[in-house]
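Note that one protein chain is taken out, while the other chains of the complex remain in position.
What follows is subunit A.
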Amino acid sequence: MKFYEGSSTIKFSWEQVAQGLWQRYPNPESSHVLSEDTVVRKIIGHQLHSKRILTKTNRMPKWGERLINARNVSIIEESIVDPEKKELCTYTRNVGLTKVMTCVEKVIYKPSPENPQWTVAERKAWIDSKIFGFGYAIQKFGIERYKKNIHKTTLGFTYALNRLFPVVDNYVETPNSHHLTLEERKQRLKEAARETAKRAKELAQEKAGPIYAACEGVKS
């Protein structure tokens, strides 16, 4: 069993991230996500409990393709949104190909202690494979793929959040601005748009900066 733990900051508010979770697909980093459906949704107390099923392509190295025929894998994402605590928790596991490898990920999103307008995503993942002879190699492949994908996941989610909540706070109406000529206003808007595009690009390029604490479990 391989374990991973890390965290990253998303420069959007917790409320925006919670909305973005449901609307993150499709995005430029998610071509491997083929479908997304909500299968369960209920309110328990003040919390929203949901389950979604996703189909993803199962990208493997050549040696894996010799072992496994399936090109796609089904994944279940359970989630609990607590608007009082401002906590969103997702728990994702594959339901297909479990005999080959199990990949479980738990993410908790809450307002960042650094900045209440930002959100921190605390991630934990467990990769396991009990296949005779190949278990260790599969686990190693699994955890490396998972770590690489965190960056793509964050880029993709950030892209979706930028699309849903474009940053327009650079241009502020001051009491004097109504005295500006049309030309001057146009110039200010152009500058603001350039700033927005620049910020969007920076946000999209931001690395996750995870703190690694991968532990190698004892082979069973």
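The rule is simple: contacts are C-beta pairs under 8 Å (C-beta built on N, C-alpha and C of every residue); 3 or more make two chains touch, one makes a residue touch a chain; residues count from 1.
Here is the rule we go by: contacts and distances are computed from a predicted model.
The listed choices are "Syntaxin-81", "TP53-regulated inhibitor of apoptosis 1-like", "Sodium/hydrogen exchanger" or "Short/branched chain specific acyl-CoA dehydrogenase, mitochondrial"; the UniProt protein name belonging to the chain that is not shown reads "TP53-regulated inhibitor of apoptosis 1-like". Of the options A:3, A:118 or A:134, the residue whose C-beta touches the omitted chain is A:3. Contact residues of subunit A toward the unshown chain are 1, 3, 5, 15, 18-19, 22-23, 25-26, 33-41, 43, 45-48, 51, 53, 55, 74, 76, 78-81, 83-84, 89, 91, 93, 95-96, 104, 106, 124, 126, 215, 217.
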